[in-house]
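Working notes for the structure below.
The complex appears here without one of its protein chains, the remainder shown in place.
Chains: A and B, in written order; residue numbering restarts at 1 for each.
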Amino acid sequence: MSTTSPPASATSARSTAYRPSAAKRAQVWLANHFAILSAILVLLYLFLPVAYTFAFSFNDHGKTNIVWQGFTWEHWQDPCGVPGVCGSLVTSLQVGAISTVVATVLGTLMALAMVRYRFRGKSASNVLIFVPMATPEIVMGAALLTIFVQGFANIGIDLGFTTIVFSHIMFCLSFVVVTVRARIQSLDPRIEEAAQDLYASPMQTFWKVTFPLILPGILGAAMLAFSLSFDDFIITNFVSGNENTFPKFVYVASRRGIPAEANVIGFSMFVIAVLLVVGAQFVSSVRASKVKE
Amino acid sequence: MTALAHAAVDPGADPAAPAPRATKRSWTAYVLLLPGALWLGVFFLLPLVQLASVSLQSRYPGFPGYYYRDVNLDNYASALTDYAPHFARSFLYAGLATLLAFVVAYPLAYAMAFKAGRWRNLMMICVIAPFFTSFILRTFAWSQILADEGWVAGTLNFLHLLPGGNIINTPVAVIAGLTYNFLPFMVLPIYASLERADPRVIEAGGDLYANGFTTFRTVTLPMSMPGVLAGTLLTFIPAAGDFVNMELLGPQRGKMVGNVINDQFLAIPGGYPVAAALSFTLMAAILVMVFLYVRRFGTEELV
């Protein structure tokens, strides 16, 4: 090399020259910790209602569960003790499972088409996928209600479980497409070319290379779809008829005071979901460290 | 020597060569697309068409709940005049909630992207986790937290900082609820765009401008603009159409447009045409706002 590095003394002289003043450093320190401190406050704010939900699951309440009246294990011992609450939970889980599977399959296929192919009508398809996400839920709920009442009822499909599932698949679909599409786009197309170059037919290329690589995206999309479906109230409220989902049960009950059993179930769902997510993270990090050894 | 040095920097990309992301033209695309597109056609487009036709129907006078096919723009006139205050409230509350959510979300997203280090994944879980509890349960918890007997209102009253004497059943509670409920939709896109940004660029900015705020305004914020844009839309759109927060936290009078649509559809016989017109007006207003907003702060990353 024809260039030589500057002598060490010059380097250190430069770093002293650039060292910020004490006041400046204090300011920087404060700025750094401002972000972290406010982040912690925001996280506490996010958890506050969850803490309330948890606390009031132990409330020994009478007719309404609004004001603290005393501690009891009663609601945790029999979460299904209130009529309808566990039925609505089962309905929500069923709706969530079916909608997630269908929306994830259809959405993944669409995402593959959108990234991997050129075709007439691609930008129209893009709009069709985007607009449902930009439409307020209440408008979708209203529109679905009119078509179900005025159209589907005539062919024997009344408001209920089926119409809830149809609607949930619809609004989950766009979110699945967007999530999976991002994953496929981040995939180096050369990796698929390499598979073909190494004698993999298009089918083998998909199942041996493409699919395993986009699987995390598909699983993420499925999780998103399930949580959207499980927690949806506004659209469900329009299209459910007499069927009760868990959010709908809670909403209806909220007028008289939500029974603490609902808090038990709501908080348990929270714990299960967090354990699943943390567990998945833990498994993947253990797997990664195992490979490193 | 120079040629080699140059070659070492340039990985030899061949820009004029065909993009390796060679997309294929084939019928397979339509086969893959068809089921999903059909679903969106039947359960999104078709219902909207039906809703549009309902919004133009007229009521049979004297027969509540019955109406006939018509091209009657009165429903829109009524939507825009009778319910103008409801629209105004919806957009005002949603706008304020979006602004508040931005102010609250940005430091969190910033800390996650640049300060969290190995705690990053944990913080991410913490942002999402509260949303595994039902939306309605959490909103109801806010009604307890903000209740007159609660510690928030108690403390503020004790300090004489609460002129009206209560928070619950006021627009303030509604805006607080909206802010809370849609916060992750603001945090996650901002975090995503900050995470993609190179922290060295921000350091360079800090080197060029002595003032931390100037660095933020001229370097950090513009870099996170796509995320801010996506976040504000993802917050504003559902907030503008929401009625649950108003129902659980808000006052008896002075509702938002979502409440009107909900009541007209589900509680008032013969309310369909006006409710449909209201829905369409709401959707149109939001689409126009989104369009203007995206054009002003434009980005292609949304679609």
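In this text, a contact is a pair of C-beta atoms (placed from the backbone, for glycine too) under 8 Å apart; a residue touches a chain by one contact, two chains touch by 3 or more.
Simple rule for what comes next: contacts and distances are computed from a predicted model.
Q: Assign the chain not included in the display its UniProt protein name, restricting the answer to "Allophanate hydrolase", "Sulfite reductase (NADPH) hemoprotein beta-component", "Spermidine/putrescine import ATP-binding protein PotA" or "STAS domain-containing protein".
A: Of the names offered in "Allophanate hydrolase", "Sulfite reductase (NADPH) hemoprotein beta-component", "Spermidine/putrescine import ATP-binding protein PotA" or "STAS domain-containing protein", the absent chain's UniProt record gives "Spermidine/putrescine import ATP-binding protein PotA".
Q: Of the residues A:I66, A:V209 or A:V239, which one touches the chain left out of the display?
A: A:V209
Q: Which is it among A:T64, A:Q185 or A:S201 that touches the chain not included here?
A: A:S201
Q: Go through chain A and note every residue touching the omitted chain.
A: Missing-chain contacts on chain A: residues 2, 188, 190-191, 193-201, 204, 208-209, 212-213, 291-292.
Note that only the chains that are shown with their structure count from here on.
Q: So, what's the distance in Å between the C-alpha centres of chain B and chain A?
A: Centre-to-centre distance between chain A and chain B: 15 Å.
Q: Which stretch or stretches of chain A touch chain B in the complex?
A: It comes out as residues 2, 24, 27-28, 31-32, 34-36, 38-39, 42-43, 45-50, 52-53, 56, 66-67, 106-107, 109-110, 112-119, 125-132, 134-140, 142-147, 150-151, 166-167, 169-170, 173-174, 177, 189-190, 193, 227, 231, 233-234, 237-238, 246-247, 250-251, 254, 258, 262-263, 266-267, 269-270, 272-274, 277-278, 281.
Q: Quick one: which bits of chain B touch chain A in the complex? Just the residue numbers, please.
A: Residue list for chain B touching chain A: 1, 20-26, 28-30, 32-33, 35-37, 39-41, 43-48, 50-51, 54, 104-105, 107-108, 110-112, 114-116, 121, 123, 125-145, 147, 149, 180, 183, 210, 212, 233, 237-238, 240-244, 248, 258, 261-262, 265-266, 272, 275-276, 279-280, 282-283, 286-287, 290, 302-303.
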